[in-house]
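Please read the structure below before turning to the comments.
With one protein chain removed, the remaining protein chains of the complex are shown where they sit.
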Amino acid sequence: MSNEDQSEEKETIRLMKGLHLTKPQLALALVGLVVVLLVPEIEGFFDNLQLDTFHNGILWGMAALGLALLLNKTELVSFGHAAFFGGGAYGGAMLVNFVGVDSGLLILFAAVFFSTAMAFAIGWFVADYVAIYFALLTLAFGQLLYAIAIGSPTLGQDEGLRLRSGGEASGDPPSLFGIEFTLQQQGEYRLVLYYFTILLLIASMIVMYRIMKSPFGSALEAIGQNRTRARFIGIPVERYVWGAFTISGFYGGIAGGLYGLRQLSIGPEGTLYVFVSGEILFMAILGGFQTIIGPIIGGIVLTFLLDNVRFLTEHFELIIGILLLLVVFVLPKGIWGSSEDIKNGLMTRVKNPAQLGADVGTLQKMLINAVRNAITTIKIILFGVK
Amino acid sequence: MIELPLFIDLGDAAVHTLNGIFRGSILFMIASGLTIIFGVLGVLNLAHGEFYGIGAFLLTSIATFFVVRIAAPTDPLSTAIFAAAIVIAVLLSAAILIPIAGAIEATVIRPIYDRAEMYQLLLTYALLLILVDTIRIIWGSQPVRPAAVDGQQIHAALDVIPMEELFGFQYSSVRIFTIFIGIGTFLFLLWFFDRTKTGRIIRATAIDREAATAIGVSSDRVFTLVFALGGFFAGFSGALYSVSAIPATAEMGGTALVLSFVVIVIGGLGSIRGSFVGAILVGVVWSWAIAEYPPAEIAAPFALMILVLLVRPEGLYGAWGEIE
Amino acid sequence: MLEARELIKEFGDLRATDDVSLTFGKEDGEMTFIVGPNGAGKTTLINLLTGLLEPDEGSVIIHEKSENGTTERDITDMDPEQRVKTGLVRSFQVVHVFEEMTVRENIRTASLSNHGLTRSFWSLSDEHEEVENDVDELIEQFRLEDVAGDVAETLPHGDRKLLDVAMSFALDPRYLLLDEPTSGVGAREKEYVIETVVEASKSQNVTTVTIEHDMDIVREYADRMVALVRGEVFREGDPSLLDTDDELRRTLLGVTPDE
Partner (left out) sequence: MDKPDTQTEEGRADSNGIGNIGRRGMLKAAGGTALAIALAGCSDVLLGDDEEVVDVADVPDEPVEAGLQTFTEGPASVLGLQAQFGAEEAVRRINDAGGVAGREIELDVVEEGDSWIENYSRFVDDGKEVTFGPISSGGHLDLVGEVEAQGVVNIATDGTVTRMFEEELDDPTYAFRFQNHDVMEAASAALTAIEQLGADEIDTYANINPDYAFGQDEREIFNATIEQLTDAEEVYSGFPELATDDMSTHVTSVVSEEPDVLFTSCWGGDATLLLSQGQDQGMMDATDIIVGPVLYGSANDFSSGDIEGNIWSGSRNFYWDFPDSDRWSPGRELFDAAQEAEDTIPTAHYMSGYGAVTCWATAVEGLVDMLGGWPEQEQIAAALEGHGFYTPAGYHVMAEDHQCYSNAHFGRLTWNDEMDIPVIEEMTIRDPREVSPPPGEISVEWIESWS
């Protein structure tokens, strides 16, 4: 879907204004869409493919997509994005618990409204800050919300809230599009919600694509690259960062609201804690935040890992840590962002097998360097800096 | 049997404050490393809290090794020997972190200095996960304390040192010493960066990496040294905390890290003075918040941070990435 | 007409501008050059006028012609981005461009802002005809055609300077404040850069205020010259003063008439 540097010569197909795909890209997009739509059908055939995981992965990915707007354009690292994901989830849950609403759409609306309002409020505080201060301040706001949720008996403290009818632990799921579901029809409810999610996913990807390609997107990019200059071409920097932050919170709200509707039960640990913010951030980077589809892929992949490695080994943190390490060194543009590089790399090696020999050489050099570094380190520790 | 000190006499307010200063001293030793590493290397090390955790666990193992081999303190001499063993255990725990941190810097941190912030965060987060699990593999996932001495925790065995005669009031001697060590660390760091050659080289590197390289300083070595130094102090404070019988857990690094963020943001990133004042402030405010309004326990440090940032966006001693 | 009125700015003990009062553009399209030794407060003055710095005392006024004479508009408290909307635009001594954008995107972004389009998040950046026309024109005017598709950080220095100025022109300036547009540019390119800038200013009748160290350039292009020394206005008047005023020559060039 993303197609940042399409060359004019290639034959493209225009899906909508500003959205042109080459034939292979279109084919890939269609295959992807079909796969996504068929996940509920095919999950039974694969041991490790779970609709739950896939669905949640998409939702986390949507939150990461909102964050990618900040990362990619304004070059700001938000380390408190769980505030909007969790804010959305809680916003929806509060409507269920305190107002007694059981319409899924209203719950989602409340979720989006609540998290957008929160992003609007927090954005006012943080829009002036840059670099690591921005990261730390967003982190502080995120933790403050976590502290409020876990300390408030009204919000259920660590137990969180249920989004089932009456807010009860085994109530019926909310209604969707006027359809009522009983507890036993929860599977069907989730299926409907899944397809609804796909619809919203496609819509939000298109919207994000357009935002990134729009004059507003250009202005944000200008802000990211040189705030002073942006100011002196007449861009109201803080207001625009505030706006981008709010949009990003809006995405977090949709994702969090749908997450609440999917889980039907939410708590602070899983939606608001600082490491949740970290996960959202890393999903965006893992998939490739410079693309539209990257954060979604990052969301699905990391969620898949988190859900599955746990069943394989007790030491899943170790495994995931090593994988992230590899991402930094081997796939800096993320999985999706690097797909072109990987393809090119493979093609060169197919055409020119001698390259493989050079690879071995590079690897050798890297190893020798690492050993050398280690020796220097020991020397420094023993004898100090020169 | 050892007499337990009672210090009700001191008055609640003073005890709450001392409790806060104690915690602040521990926090300072973690945060100072974080802030120096950020100031010189420009990397916010998310795995920094794990150095603290590893220090705490190392102490449990090393102190246990000593405790089962050395006579329990009964008279001044045996108390002195015992105390010396514990001091050695603390220093040893912290010292082990020097090669650990140094090796981490040289192998995985060094290649990412020129990368964008988010990659540095991602990498150090990966390190955090790896180190947490390494702790679990070595020490297990349940809370660990050093072996008891005749049923007493180490600090209780050491609390026979008469505080009342020394200071005129009753308070845990180990805690008092920890506070002194915190202040000592602060003064040492000021002296180190101001007066010593190595300290000045580090500062020069922090201010202008290229200029420092031009005058013949190996920035690689400086970075390794600084990272190892940060690891040392984090481990040191973890070890000290463990001496006070606080159970070491694999997760302790996370909480310490987040609180250290609060401290260095309040103080100003890169400022040693700032992190000292910030740490004591966070500790005391936290302690008083619990005493006056218990539900504020978790939120207090973050609320304080937001408040400070609203009034002084660059932190109390805003140094912005240069060591001060 | 742009007026600096009794501007004072202190940095600690240092008074960077000391009660500076100046008026620029009594006639539209006037080209004023500011000269002075290092640390004379030239850049500070421009920073105060454009809003990068806030003065400790004094004000910045724009005089606007209207049907019933002129009206004064105090812009001292305005943010830089608001001042840009009044036509007060600047360039920087150290090139400030969007390094990872192409030349075209750089100018386009400025132009989008000028057309008030940056709030639009549904249209596409490159689909606004009026913007594209402006961008084409500026690329031609600043002779950047060959590098239009190149990323800014890869450009040679002279082109970067031109790009910086071209972005300012994309904002339809009425007052253009240029901070050493030729600094760091090689001798041969210098002429080319300044000529291009002057040409553009003349053709659009823009009032310019330029900081310049090269006295030959000042002699050749200035309508008027202001010399700042230690934060104060030392001389103000015709550029020929550079040749006639001995004291000025001494202060500025370190030369005495005898030499």
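Things to note:
Note that the chains take the letters A, B and C in the order they are written out, and that residue 1 is the start of every chain.
By definition in this document, a residue touches a chain if its C-beta (ideal position, glycine included) is under 8 Å from a C-beta of that chain, and two chains touch if they have at least 3 such contacts.
Everything quoted here is computed from the prediction, not taken from an experiment.
Judged over the whole assembly, touch between the missing chain and the shown ones holds for A, B. Interface note: of A:74, A:97, A:218 or A:263, the residue touching the hidden chain in the full complex is A:263. In the complete complex, the residue from B:145, B:203 or B:221 that touches the missing chain is B:145. From the set B:35, B:93, B:124 or B:172, the residue in touch with the chain omitted from the display is B:172, counting the whole complex. Interface residues of chain A with the unshown chain, by the touch rule above, are 50, 52-53, 56, 150-151, 153, 156-160, 162, 164, 168-171, 183-184, 186-187, 263-265, 267, 269-270, 306-307, 310-311, 314, 316.
Taking the complete complex into account, residues 4-8, 12, 15-16, 19-20, 22-23, 136, 141-143, 145, 148, 150-153, 155-156, 159, 172, 241, 245-247, 249-252, 255, 287, 290-291, 294-295, 297-298 of chain B touch the chain not shown.
One rule holds for everything that comes next: only the chains that are shown with their structure count from here on.
By count of C-beta pairs in contact, A-B exceeds the other of the chain pairs A-B and A-C.
Averaging C-alpha coordinates per chain and comparing to chain A, the farthest chain turns out to be C. Inter-chain spacing, taken between the CA centroids of chain B and chain C, is 51 Å. In terms of their C-alpha centroids, the spacing between chain A and chain B amounts to 33 Å.
Put simply, the C-alpha centre of chain A and that of chain C have 43 angstrom between them.
Chain B meets chain A in the complex at residues 38, 44, 46, 98-99, 102-103, 105-108, 110-112, 115-119, 121-123, 125-130, 132-134, 136-137, 198, 201-202, 217-218, 220-222, 224-225, 228, 254, 258, 261-262, 265, 269, 295, 297-299, 302-303, 305-306, 309-310, 313.
Chain A makes touch with chain B in their complex at residues 71, 75, 77, 79, 125, 128-129, 131-133, 135-137, 139-141, 143-144, 146-148, 150-151, 274-275, 278, 281-282, 285, 289, 314-315, 317-318, 320-325, 327-329, 332, 370, 373-374, 376-378, 380-381, 384-386. In the complex of the two chains, the chain A residues touching chain C come out as 17-18, 210-211, 213-219, 221-222, 225-226, 228-237, 240.
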